[in-house]
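Complex shown without one protein chain; remaining protein chains in place.
Chain nomenclature is as follows: A, B and C, assigned in order of appearance, with residue numbering initiated at 1 for each chain independently.
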Amino acid sequence: MSHSTTAHGDNYLNHSHGLKSWLLTLDHKRIGLMYLFVILAMFLLGGIFALLVRWELFAPGMQFFSSPNTYNQAFTYHGAIMVFMVVIPLIPAAIGNFILPMQIGAKDVAFPRWNLVSYYVYLFGLLIAASTLFINKVDTGWTFYAPYSIRTGTSATLVLMGAFIMGFSSILTGLNFIVSIHKLRAPGLTWDRLPLFLWALYATSIVQVLATPVLAITLLLLILERTIGIGIFDPKLGGDPVLFQHFFWFYSHPAVYIMVLPAMGVISDVIPAFSRKPIFGYKAIAAATFGIALVAFVVWGHHMFVSGQSEFANFVFSFLTMLVAVPTGVKVFSWLATMYKGSLRMDTPMLYAFGFLFVFTIGGLTGVFLAVVSVDVHLTATYFVVAHFHYVMVGGTLLAFLAGLHYWFPKFCGKMYNEGPAKLAAWLIMIGFNVTFFPQFILGVLGMPRRYADYLPQFEQLNRVSTIGSWFLAVGFVLVAWNLAKGLKSGVKSGPNPWGALTLEWQTPSPPPHENFLKEPVVTEGPYEYRGEKALMGSNA
Amino acid sequence: MTKLVLCFFALMQSAQAATVPVAATDLAGRWDGIYWFLVCLSLFFFVGIVAAMIIFVVKYRREVYKKPKYIHGHTGLEIVWTVVPTILLFVCFGWGWAVYRDMVHGPADSMEVRVIGKQWLWQFVYKNGTTTVGDLYVPVNRPVKLIMSSEDVLHAFFIPNFRVKSDVVPGMYTSVWFEAKVPGIHQVYCTEYCGTSHSGMLARVVVLSEDQWKDWLGGKKIDVDALPADPTFPGYRANRLGEGLPEAQASSGAGGQLSLADKGKALVSSKGCIACHSADGSKLVGPSYKGIYGMEEKVLDNSAGGKVITVKIDDNYLRESIENPTAKVVEGYPPSMPPYKGLVNEEEIAAIIEYIKSLK
Amino acid sequence: MSEHHSNEQHHILSNSMAAKIFGALLVLTVVTVWVAQFDLGSLNFAVAMLVASVKATLVCLFFMGLKYDHKENTVIFSTSFIFMIIFMILTFGDLLTRGDVYVKDMSKIIPDGAVAAQTKSKYEKAWVSNPELLAHGKELFAAQCVTCHGAGGAGNGVAAAGLNPKPRNFTVADGWKNGRKASAIYGTLTKGLNSMPAFASLPPDDRWALSHYVRTLGPHESEKDSAEDLKKAGIDASGAGGGSAGEKQIPIDVAIDLMSEKS
Partner (left out) sequence: MAQGTGSVSHLDRHHAHHFKSGHEEFEACKQGMWIFLVTEVLFFSGMFVAYAVLRVFYPDMMHDVHHHKLLDWRMGALNTVVLITSSWTMARAVSSSQRGEQKNTVGFLWATLLLAGVFLVVKYFEYSHKIHEHILPGAQYAYEGLTTAKVPIFMSVYFVMTGIHGLHVVIGMGVIYYLIRRAKRNEFGPRYFTPVEMTGLYWHFVDLVWIYLFPLLYLVG
């Protein structure tokens, strides 16, 4: 192994060259970047559909889309692309693949070849689903509720097959992470010294492994329903469409925790690093992460309070859903307490962490509204729910992803992005986001239903504000992309540890060598033992 | 401090009017109670967290606060912020459940109405067998129970002013109940995605005073458009998509009264015609309405053994095609239009024909 | 460079133990089959599950080696069963307690066209074909059925392209699911079949007219309704029953009252 210590000696980027060395790589870092590239491309596509949807809703009546059906197709693809192709693999597969092996001090994940298989399974499923954009665009909504998903003549079967295949990528990533964390931890890295980002990925992987197979069987049964009419969900053949909703939400509620837990993990890593202070209540946050992952499996019925579900089931699911809010609250309070009496550095990752706390608190609290059955009866299936899950998903997962992206950007490419435009972009995204989605809470309470191609004139003003907000949001995202691209090309050298963080991935040069560590790392203390007075190595801010 | 609290509640009062639909039933009033309790609770936590963040950012920023404390946690504090939220959550749960119980179990003597959801229109079958489409006539101050099922895909019956919603599932009956307190028109939406014109599947609950109700039962026609508009949106008469604009811009006809053609335009969307017949000339499942009135068309005359004859598109042809569509089908179009006999009354057919005439 | 003790200390299943387990599994299979002969009512299910679980545990412990393996693999594998049980319990928490308002099978309560079914029949025995009924049937067929079954009833209507399975071809004798007797066709019209909607909203006279007309489209003369067929279809063959035929239909008011006092 070459022992060059300069930042630009042998590293995973120049270890081997040529397209084949990337496409057939077994290096978790390259697979992570390949995932990141495809996911961001899909995020762009999903974002375009979002802008089209918002553009159409600028005023009542049909302006942009010729008929309501094309609008229905637009929101279906916005939903399906964002959920299955972007938000679920976003942090685990893109950042997780890159950072997890380094944070546990290993050379690679447990099964590198299965890791590459998971990437190509994801790509294959994605292409199948995206091909329907050119064949016969699907108009069922990303939830594929029977019996409409059975009746529609659009190519729903292909999208279902695409999602079915992508599910295996999620399972393989989860499986890989669990075994890696169990078996490949560096000496001294005991469970109570595991960084909280790894606790989050560990809990997420367990949810992925336990929930995704049920999505696989649900989609398979729906495909069989459409092709040979097996009649389990189809009311015309004696099936029960509400049973489909049970099958679907048994996966899809844990899926929203697959999306948000890694985001919480990133925040739990970023806040102590930028407060120069140990995380507050490490054990509580790790326990809360695990708690959320387990409770995630017993609450899915709160999506079905008005679906014809029995009163008793509404009681049970509403009661259990209340339990989910407690660990989430513990985490938010612990993050706040971490900042108390810390020495806060307002770099971009920390700015996004603040954005996350601001937006995720609103998302979480409005979740309580939807957990109380009687309040949910009025609010469900209106724009209140649309606003809630965008606050939790765009606000939660995306802002945390941007925090993570900026935090680990120097580790990815050894260069530092420019703080100025990054902070401006962060503010633009925060403002754009809130202007877009806060009016939707009010629209929801006033009774505007979701998935409406056209709405009554009385909802016009708030929709107009929301559409304008979506433009700011879009500009914000474009600015982030431009700024990071510029940083990639001409960023100043960042050195191995620009933020002075203590987790293992910062103890190796960046961009990291092919085998991650020049010598086997040994862990002697917890991940966040910041004692404040240690001088920061070459901090550039 | 009290002045602060007072102006806070004044603010909440004004917010209430602007952001929550009119509470047109007692239950809706109770719903508002727990809704505002949750809003205040959330505001308390949200303001607390954001204030703490701002204070920390200002007080402990790196330039000012150089020596961060080496704190790992504080079990006492952690216990408090686990137990207190749990208690608050279960208070919300209990209160919410009490309201929900009364939402599900209505009084036994409720008047039953059968609701049938089918792709993109609501049909109501009353006890005495009369059927209405799009308008649910109910008496004021009397409990009404809707027993609902769907003929094709999932729909959902949502009346914001009554805080009432339930999915309408094929192969199963679901039910909701309400006791309307405010006479007039209340908007109804379909809130479970059901395909092309999901956003057009609107209806109205027409709450009639006691004597109006007796007249209606006796078969007298009630002029629904003369009733007050939806109390939540006083400025707007629109209860159908593409229908009249806000009161001031009502297109024509005597003060706020919609012209026959406009009523036709509303019926064409509420009865689901626009799903197959476009108004802009584009060919969907059926022929477009634009410029068809008065034209000569070659049709397949099924009633006379299926010969192809040419027919002038006039009132009689349109009336016959609405009530018994497959009698004379325009060549090149599938005979797949369902018969609307019994689903549209005389006046509605006249309005639709008037609207088709207006599309030159 | 790497020490060579890789797989030595791993437990190896002895041939005799493998044979013992194999024998036990065979015996238990015989037991399962033998027990299934007796009708113990709901106990049958419990016993079958018990025996199957014993066999499954044997396979897991010995053949799959969980007995000699690290405990974490047992924990991992048993977690899957816990989450399967969570899935079942909470789903059935809803399905079992749906209560009466959600009447599962619609055919018990007369569908929404009930009002039409009340009207008194114009004919003495509507279920016997007569020219007037045939003419009425022909007219109705053109209005309602042409879309799918085609003008000649060959199942090639315009909307047939999108249907799976294809609409019945009346001109041929085979392929009829419910049989070709008038009462059978009447039943299909009332309840619907696969993707064919129920035409219960049509008055019984119309349905009888359509049934008779459809039978004239193909070689179905031989299929006659026996008294027994008529009784099965809920018609009093002695002619007193009049037109409101079909299986035990209760008027809508009774149906709705029935439901409301239960909820």
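Rule of thumb we're sticking to: a residue touches a chain if its C-beta (ideal position, glycine included) is under 8 Å from a C-beta of that chain, and two chains touch if they have at least 3 such contacts.
Keep in mind that what you see is a predicted model, and the values were worked out from it rather than measured.
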In the full complex, displayed partners of the excluded chain: A, C
Selected residue (touches chain absent from view) among A:107, A:193, A:464 or A:486: A:107
Selected residue (touches chain absent from view) among C:44, C:130 or C:171: C:44
Sole residue of C:64, C:135 or C:173 that reaches the chain not shown, by the stated touch rule: C:64
Hidden partner interface residues of chain A, rising order: 106-108, 110-112, 114, 171, 174-176, 178-179, 182-184, 209-214, 216-218, 220-221, 224-225, 228-232, 234, 237-240, 243, 247, 515
For chain C, the residues touching the chain missing from this view: 2-10, 12-15, 18-19, 21-22, 25-26, 29, 32-33, 36, 39, 44-45, 48-49, 51-52, 55-56, 59-60, 62-64, 69-70, 72-73, 76-77, 79-81, 83-84, 87-88, 91-92, 95-96, 104-105, 164-165, 175, 177, 194-195
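Here is the rule we use: only the chains that are shown with their structure count from here on.
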Maximum centroid distance from chain A, chain identifier (CA atoms): C
Approximate Å spacing (C-alpha centroids) for the pair chain A, chain B: 34
Chain A and chain C: spacing of chain centres that average the CA atoms, whole Å: 41
Chain C, residues touching no fewer than two other chains: 102, 104
Residues within chain B bordering two or more other chains: 171-172, 174
Interfacial residue positions of chain B with respect to chain A in the complex: 18-21, 31, 34-35, 38, 41-42, 45-46, 49-50, 52-53, 56-57, 60-62, 65-74, 77-78, 81-82, 85-86, 89-90, 92-93, 95-97, 99-100, 103-104, 152-154, 156, 158, 160, 163-167, 169-172, 174, 187, 189-200, 202, 232-233, 235-236, 238-239, 241-242, 245-246, 278, 282, 284
Chain A residues within the chain C interface of the complex: 153, 182, 210, 214, 229, 236-237, 240, 242-243, 246, 250, 297-298, 300-301, 304, 308-313, 316-317
Touch list for chain C against partner chain A, complex: 72, 79-80, 83, 86-87, 90-91, 93-99, 102, 104, 162, 164-165, 192, 194-195
